[in-house]
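What you see is the complex with one protein chain gone and the rest in place.
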């Protein structure tokens, strides 16, 4: 950080300030610095070469927006104690601390059955011990246990500062200008009633636009078929490596990655053996990438082929469709089998399928509430002439198939 | 790349096109793909967290500008054959292919005495063999051996598309808006006379602004004292690792890095043994970073301390000054020695100094020539009321000292 | 225009070129130059002070986008003759030539019963005579009479270059970043089948975003209640002035404005007496504003009060609502009447109401057709999981009331 560790030049927002020493203690901690080496958008840079930004930068940006949100609320006489202000900032600063290498792409590959939010909570707890309780309140906000519940909504809901930052930032770094949202207008229109976060009625169009921008970013960028294919390839590489490890095959790996490859850790292992958490906190993209480059020359033909593919950007051909891909999958497998003689199990690494879904607006999740001019409030889907109706509230499911050309 | 491998969404320029299959063959080669994992600005992201962009992206951007430059020249009836057009694009596309991990930061650490331009030329030659002579003309342009010499000037001079791209791109990703240059206006004003690249007189102010923007980026960003300190730290880490390697100490390293750590290669080794070049072409930032994280837990206290420092962003304190730093260095060494009992040799890793210099405009380098309205031409420093006079043509030397707090 | 009359520096798109002499002949014509003095967004600058851009600039921008659209089609082997290319550019360049002072704000005030499209067509015809038939084809394109019908669709439909330019430009100049659209992506995805303009399926999200951006701009900017109030005030000023003129009251006015104030021209008058058209083509914002400033000191208390209000930005209080405003209007009139003793007729100038409506997507208008991957095509509202469904295709009606504080 430039200028005495407190002002950062963020191309998205301009100069942003972190005057609170409590924040800088966390920012300078090696576990947080680690986020500098974890790409925000996984393998999306293979399609959008500008998208090399990191979880570190996103976390700082979201923390900046939290400060702005609380400043706006203060102008509306919704004031917070200094501790609340700092703790809300700490909670969002740390919200992604549990992400592993390549963010979502490997979320369920490296450590199965434990999502990044759970790891974030565990890491915040462990950090809190190191920092002598500095994060007590932040942890409550993060875990939705703090009495002023709207602070948690600012950290995690369908209109949180996390989404506001990542939509803007991902737009900026990918060059997909359509994801840009009017975050400043939305922040200005935030309010709190009955301990609930709301948006003033006159910002309905801005919120609609925010939701549509997210919808667009999902289908056009995050679930771009080539990105999806690249991330499946990465997932399959890890899967094969773990399979070989389990079979006793000696694989090169950085020591920390080696530990996770050759063990099958559960949530409980992280809770009962904190050193597992410490080791997790040393992993970043470089452990994976440096190992993949070695694996490309390894004996196992499946692993080496998959690794060469990703290094040469010779990715799976991917189809994303609302129709079934079952028949196509069968056909592709048959062709490949005939040609190369792979076993059915081995074929899984060269033809795979799955499904994905996205809500434009999720009625079951933390809702977006509108504070009406007449003093009442309602869900955004209840507003007159709203865009966000029952249709959009239904999730959209799509199937995908990834395969190599035979 | 999105949209069938030929259109890229570049946040700096918008959509850019690579319709030529000759270019795509190079872009898809693993040696070029490797540039995706080499940060354009080395360790500058420790000060400017947005600066995670890569040599890959810069190379594509510069190639785009080369296309625009040639298009503008064509409007002025300076036409090129298709082969010239493509070869000029190929030359700039490959101009940075010889960069190793962290770009300039480790340029003279990993392979001593061989700069990246020399390696680029060797790699282009080797690639040319693989590609059956596709790069014959590009290589001539790159090596300043092609008859139309201004094509080389577009690749490498004081007003080349390399600088135009990196100034704009580094500005964009650091958020230092002051580095933005009016590249489109300059491109429009390019012309060629007597086989020499020139700028029309009415663009003098734009060129002045370009030179001043570069001057600003050097002193404010590239030579930012904290960036300088971080890169010295990286250099010292490699130095120590090589020292330990030479002494027979067993260090963890990725196989490729291990090869270079435990050998002292000269230029000749690259020329006579092409496999050295091939191995070099597998190295990227991840080899270094993944190894540094392991070294931080290694036995050698000096190496482990240096690595912990960079991981925790606990960097050298750095002073950059036009005065001598000799006395200060002596004093700092004495203090540290008393406190920790390091030997004189070991102290070099915790107190080091050096000097750096930059020309605002270099009279000895490829000059910037102005095509005057009256039909004559002259060096930009000869123009009436120009900014670029003798004073600015003198190099500015500065000394720096990096040290740890005792 | 800078740089020899052919390159313009447009802050929205960068440098844009007009190399065709046929276009420059039109641009330099005083009727077209007149558009420099007609604000694109009428009185919106009273709310968005940056919105002082003009019909002139918008027309150039739309003409630039037309060129880009045709260039993209050419890449898809939908080529045009030079005459078609230029005529499509001419048609869009002239599409707003029929706008009078303050664009839409006074569209039905100065000349009743004649909309700006009709006037544009008449003026293009008259210009065509002056220019010896240069506009023959352009006129056909404009009037939807040219065989290649999609050229007209590019000029005027729900996805025309007119809308693409004004959404982007109005966003830029108002600072309402939410109106920004990915025009370059949409242009790249345009195609033509069976003489019909279509968009490729993979751009559906971009088109959705375009439609939502327009929806947002309508409700947030174009129909901003204060803008609406300011434009009603302007309408009422003209209405009162015409009323006084009809009653023989001697009003100051510029000669051209005087002519239109003291006459009640119909469409037929423009057709049969071309000099009426010529005179119309000398009117711009300055005629109205210069006169309003004088009227503010005129004897008639109603006219002078209305004019003072607009000069001091002491605008109507305006309510825009989906409910009826009838009762409120009655109440406001009663209050004002009691206080000031105005007649019922006079009260109309201080309390007025009306309704406005907007289609997010209009099923009756020129539709947006999607070229599906499977070779078929369909309306955008038929697409799977589309945003643009029956609900959004229904127009939204709102009532407004404008009144002065009593």
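We just call them A, B and C in the order they show up, numbering each chain from 1.
As a working rule, contacts are C-beta pairs under 8 Å (C-beta built on N, C-alpha and C of every residue); 3 or more make two chains touch, one makes a residue touch a chain.
Given the structure is predicted, the values throughout are model-derived calculations rather than measurements.
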| item | value |
| --- | --- |
| Of B:215, B:258, B:305 or B:337, the residue in touch with the unshown chain | B:215 |
| Touch criterion as defined above, residue of A:7, A:24, A:78 or A:378 at the omitted chain | A:7 |
| Hidden partner chain, touching residue among C:6, C:193, C:293 or C:335 | C:293 |
| From C:87, C:157, C:174 or C:191, residue that would touch the chain that is not displayed | C:174 |
| Footprint left on subunit C by the chain that the document does not show | 1-2, 8-12, 14, 28-30, 33, 36-37, 45-50, 52-54, 56-57, 60, 172-176, 224, 226, 252, 254-256, 282, 284-287, 289-291, 293-294, 311-314 |
| Positions on subunit B where the hidden chain makes contact | 176-178, 180-182, 185, 205-206, 208-209, 212-213, 215-216, 219-220, 322, 360, 384-385, 387, 389, 391-392, 396 |
| Subunit A, residues in touch with the chain not shown (by the definition above) | 3, 7, 14-15, 184-185, 188 |
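Simple rule for what comes next: only the chains that are shown with their structure count from here on.
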| item | value |
| --- | --- |
| Classification of the subunit A:subunit C interface as same or different, half of numbers criterion | same |
| Distance-to-centre winner among chains (Cα means, whole assembly as reference) | A |
| Distance between chain centroids, defined by C-alpha means - subunit B, subunit C (Å) | 50 |
| Chain centre separation (subunit A, subunit B; CA means) in Å | 32 |
| Geometric centre distance via CA averages, subunit C-subunit A, whole Å | 43 |
| Junction residues of subunit A, two or more chains touched | 176 |
